[in-house]
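Pasting a structure here, questions to come.
A single protein chain has been omitted; all remaining protein chains appear in their positions.
The letters A and B name the chains in turn, as written, and every chain counts its residues from 1.
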Amino acid sequence: MMLTWVILVPVIGGGVAVLAERSGTDAPRWIALAAVAIDLALIIAITVTGPAALTAASAHGPWLAETYWRWIPQLGISFRLDLDGLSLVLILLALSLTALSVMTSWKEIAERVGMFHANLLWTLAGIVGVFLALDLFLFFFFWELMLVPMYFIIALWGHERRVYAAIKFFLFTQGSGLVMLVAILALVFIHRRATGVLTFDYFALRGTPLSPRLAFWMMLGFFFAFAVKLPTVPVHSWLPDAHTEAPTAGSVLLAGVLLKTGAYGLLRFVVPLFPQAAHAFAPVAMLLGAISVLYGAALSFAQDDMKRLVAYSSVSHMGFVLLAVFAWTSLSLHGAMVEIVAHGISTGALFIVVGMLQERLHTRDLTRIGGLAAALPRLSALMTVFAIASLGLPGLGNFIGEFLILLGSFSVNRSLTIVASLGLVAAVIYALALIARALHGPERIPPQAHMPLTDVGARETTVLAVLSAAILWLGVYPRPLLDAVATGLGALQSAAGVTMTSASGSGAQRTPGSAPGGDYSGVPVRYSPHSAGPAP
Amino acid sequence: MPANTLMHAWILAVVLFGLGVAGLLARRNLVFMLMSIEIMLNAAGLAFIAAGARWGQADGQIMFILILTLAAAEVSVGLALILRLFSGTESVDADAARALHD
Partner (left out) sequence: MPTRPGRCTTDMATLLWLVPALPLLGFLLLFLSAGRAPRPVSALIGVGSTALAAVFALVLAGWLLSQGSGVLRVTLWRWIATAGLQVAIGFQLDTLSLVMMLVVTFVSFLIHLYSSEFMQQDEGYSRFFAYMNLFVASMLILVLADDLLLLFLGWEGVGLCSYLLIGFWYRNPSNGYAARKAFIVTRVGDTAFMIGLLLLATHLGTLAIGPMLAGAQVQWPTGSVLPTAAAALLLGGAVGKSAQLPLQTWLPDAMAGPTPVSALIHAATMVTAGVYLIARMHALFELAPSVLLAVAAIGAATLLLAAFAALAQHDLKRILAYSTMSQIGYMFLALGVGAWSAAIFHFMTHAFFKALLFLAAGAVMMRINDEHNIFRMGGLRRELPMAFWSFLIGSASLAALPLITAGFYSKDLILWSAWNFRPGGAVLWLAGLLGALITPIYIFRAVFVVFFGAQHTRPSSRYGVRIVLPLTVLSVLALTAGFVETPHALGSISALSRLLASTLPTRELAGSAALQTVAMVIAMVLALLGIAIAWWIYGRGAAGALRASAPVRALARWWLGGWGFDWLYDQTLVQPFLWITRINRADVIDTGYGALAALGRLANGLLSQTEDGRLRRYAGWIAAGSLVAVAVAMFA
């Protein structure tokens, strides 16, 4: 029941925000903040009072809370929400970034304020629903639901080419969602033929016996939808447009949370529902991940528009996540979760910084600005912090994610991991290019700038300070996060069962064999509890 | 009703239907086009009646009554549209109604 309220609070908050617009433009902002705060309090209350499954495996499995209602029993559709560590972390990320988005768009959004914040909250509701729903129909419902308000955010409050970007965003995600719907229906009908029960329940469907061919095609259907959302090359091209044209809050939500629904879907659905097929597909998916890492980075470097540059860097970062999910080792999955959170923070922060620059300079064009470090020292320092977080400097969050991902993937596919790690060089190139072109060099301020330039104020400093503290905390003490997701990931891994397990196991076995001589009995110390090879 | 009588009735229906189609395609006057449609509908009705009589079933007559009401509704809506069009364009030419396009 409580979980339902977690979704309802933003929905209601959005409605109130629309109505509140009449009593002043600041009212919707405060209402949005209040709604997020209430939601945050709710989710924390649920976590604290729920079964203590967060850190230790317990009788409840990984689940902290659940809600189950019959919804359309004739079709086997239920209203089923479940919360585990994975969803918890992602929901917390979504809530925090929404709150920060509201704070950043305090000055940027001046028209239809109530409607804007309503859309923001409704998107949030959809996202939270996606992270909670474990009925496939309900999941699809939320999946589609979160698109609509986001479409309006881009199309109504966006920048120059907003309509183009919004339609592109909608077509890509809607089209890929349709493919997933077909796969969902196929899975449900095959399950009914096998067991005689018509149900959309995730847990029931997880054990459906499938022929490898069918499973592969259905897995592809799911994968397609999530790959578009992630996004991965070659279905990434909606992202730079949508991110660039969206208002700052929209970009933050898109990069910080919406992309993560794709990663979440891969983790929660693609591999556990179709372990064999996912295993068969893993080399291709990992290749796509590695290509995304490098291709995104190369494109990022070439951009003149700051937002576009940051957007392409997201493609690069999410490539790591794709690599990690299909490596499917304990380490790589932990790394993926850290990367998801760290990317949400660092890229979200970069979008916020770029938004602040645009507010002051009225342009995002790197060919027309330069040397801002002198005029805006504090903003520049903070931008530098996030840029170097983005390039994966140890001590900041992204490094932990990328290192664990690469380490976890290394035993599964060595060559692709090495290719992906070249992304670390590429990341330096684009991140430093951003700093160099925007902040360093002779000072160039475009004529349309809002003179005199003022450095970050209290509200902006708060937002960025929170984000930089978070990214630093994640870099030096990621254990709370790792512990929070450990049980959930473990449950997913054991649900995926034998197949993916033997995949990583055989990878681990392959490696010592490459040593010639073989006159030593030492079997490498396995670091993944799930890569069960024969014990030494 | 013997089988070849049914055949004759159906041939008549087909001929009527063909006349209707030809009228519809050939005439430009909307009123005549409407009448052509009526002829086509009646052809279909005739086919139903004949078949109903041949097998001694009431279904054919039921279908005819359905077609009759359909035709009445169609004519009333159609004529109303034509009147609106006429009051706007002073014409009942179908090609002149092309202005509605775009």
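Methods note: contacts are C-beta pairs under 8 Å (C-beta built on N, C-alpha and C of every residue); 3 or more make two chains touch, one makes a residue touch a chain.
Being a predicted model, the structure only gives us computed values, none of them experimental.
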Chains in view touching the one left out: A, B
Absent-chain contact - pick from A:Leu19, A:Ala110 or A:Val425: A:Val425
With respect to the chain omitted from the figure, which of A:Leu3, A:Leu407, A:Ile445 or A:Ala491 is a touching residue? A:Leu407
Considering the complete complex, identify which of A:Ala204, A:Leu220 or A:Leu393 is in touch with the unshown chain. A:Leu393
Since one chain has been left out of the picture, which residues of subunit B touch it in the full complex? 21, 24-25, 27-28, 30, 33, 94-95, 97-102
Could I get the residues of subunit A that touch the absent chain, sorted low to high? 168, 233-234, 236-237, 240, 298-299, 301-303, 329-331, 334, 371, 373-374, 377-378, 381, 388, 393-395, 399-400, 403-404, 406-408, 410-411, 417-418, 421-422, 424-425, 428-429, 432-433, 436, 439-443, 476-479, 482-483, 486, 490, 508, 511-512, 514-517, 519-520, 522, 524-529
